[in-house]
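A single protein chain has been removed from this complex, and every other one stays in its place.
On to chain A.
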């Protein structure tokens, strides 16, 4: 598998663009657009602002201390006399990503007549996409030979090469 992608990468560099590589980069970009946290680096703050983005957030930090929850830091108005139930405490401490929850839900095991989150996605468009210059936003006409991003003229090509060109396809 690794051999194949190496060869593909070389082939891409040589002439045309490996659609798989482009697709991976597009997906990575779309995932970035989905982020709600503005800081890309993990932030550890007083209120446990730790970004456990991937997988299950365990109840303990690396040092084995119980993770501080944000909700514990504010006393609810009107004050809660009782402790929260086990269910609620579990939900608060053990956070799963949407991807993990989606897998758990095992939607493909529902009867095929049932609509689910997966079947609800809008289908792909029937027309090919229009090319938009990745530098200035105008209609693009050319693709970078190295990384397949779109540009519209020589000026934008220059800007692209100096800044964002992913010369190394991975």
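FYI, a contact is a pair of C-beta atoms (placed from the backbone, for glycine too) under 8 Å apart; a residue touches a chain by one contact, two chains touch by 3 or more; residues count from 1.
We take it that contacts and distances are computed from a predicted model.
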Chain not present in the shown complex, as UniProt names it (candidates "GPI-anchor transamidase component GPAA1", "ATP synthase subunit f, mitochondrial", "Actin-like protein ARP6" or "DNA-directed RNA polymerase III subunit RPC3"): "Actin-like protein ARP6"
Absent-chain interface as seen on chain A, which is shown: 26, 29-30, 32-40, 43, 45-47, 49, 69-71, 73-74, 76-78, 84-85, 87-88, 91-93, 95-98, 101-102, 104-106, 108-117, 119-126, 129-130, 132, 135-139, 163-164
